[in-house]
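Note that one protein chain is taken out, while the other chains of the complex remain in position.
And now, subunit A:
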Amino acid sequence: MSVLILAETLEGKFKKSTFEATSYGKKVAELLGTTTVVLAINATNPSELYTYGAEKVLNVSNENLKTFNAKVYANIIQQAVEKENAQIVIIDASANGLYVAPMVAVNINAGYASNVVAIPSSTTPFVVKRKAFSSKGFNNTEINTDVKVIGLSKNSFGIIENEVAGTTEDFSPSVIETTIVSEKIEQTTGTVTIADADIVVSGGRGLKGPENWGMVEELAQILGAATACSKPVSDLGWRPHSEHVGQTGKPVASNLYIAIGISGAIQHLAGINSSKVKVVINTDAEAPFFKAADYGIVGDAFEVVPKLIEKLKEFKTNNI
């Protein structure tokens, strides 16, 4: 028996979400009295995962697996599950993780709980807490199958160091043929993605027009943050659709979310509610966002944001 964790790499380097998934997997393995196995495909430095509790790393090196293919990966995960007799499979909430997890569940005949935010509250029956209703609620889901797939929500467990004496084993799964082919990947380079960001700076219709986003970008740059926006802003074409966050846009689960000129409509809040700390800057003290925020400034963004940038610059120089 074992707990199998799928590692995600970008150009050979582990993503932060892999460290979180491994930390979480170690905790689940302890609860079940079993061990952790991480499946790493084309990773440069597999032993890096020992720090987060990986007792064994199944290391796959195969040029044909350079580009992610959900069908092929789902099959390889299945081979790893069978080899390691895994009873739990843990997959992160990256775009690729969300893509492959339901296919894995069918391949191994497992119940699947996505958006999981905590360690199992009980192991017999097996119950996990997950986000639902676009973060307006949670449900405690019981998984009844022998083998289970857990989709771990980002930033819900944290990265926890738990050094173990791990081993790395080479693994050469067979690679199935597919008729679905990746033609091209277009990466918007140079910016922090909303999915990976610890901090997200977001602008709404209160910013009046696309020409005013310079200060939002500057603020984001100082904080190492990703930029985002409300739905009308992307509908109006002020910002790209990929920045639209909320119930019908991207979910945000960052440590800090700064909303500038955003009213805080229920559909907006639904997508950003699981951010840990929320700051609002809005001229209208009655804006609903103030009910959801931890910190707020009632004021004109065009005065407040430049001042905030200045204060953060001072803070940076004093804290290096």
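Note that in this section contacts are C-beta pairs under 8 Å (C-beta built on N, C-alpha and C of every residue); 3 or more make two chains touch, one makes a residue touch a chain; residues count from 1.
Throughout what follows, contacts and distances are computed from a predicted model.
Colleague: Looking at UniProt, which of "Electron transfer flavoprotein subunit beta", "3-isopropylmalate dehydratase small subunit", "Cytochrome c biogenesis protein" or "YdbS-like PH domain-containing protein" names the chain we cannot see?
Modeller: Going by UniProt, the chain not displayed is called "Electron transfer flavoprotein subunit beta".
Colleague: Tell me which residue among A:K27, A:K56, A:K129 or A:R239 touches the hidden chain in the full complex.
Modeller: A:K129
Colleague: Given the contact definition stated above, which residue among A:T18, A:N107, A:T168 or A:S230 touches the chain not shown here?
Modeller: A:N107
Colleague: Across the whole complex, list the residues on subunit A that are touched by the chain not included here.
Modeller: 70-71, 74, 94-96, 98-103, 105-107, 110-115, 125, 127, 129, 131-145, 151, 178-189, 191, 193, 195-196, 198-199, 223, 235, 241-242, 244, 247-249, 255-256, 266-267, 270, 273, 276-277, 279-280, 290-299, 303-304, 307-308, 311-312, 314-315, 319
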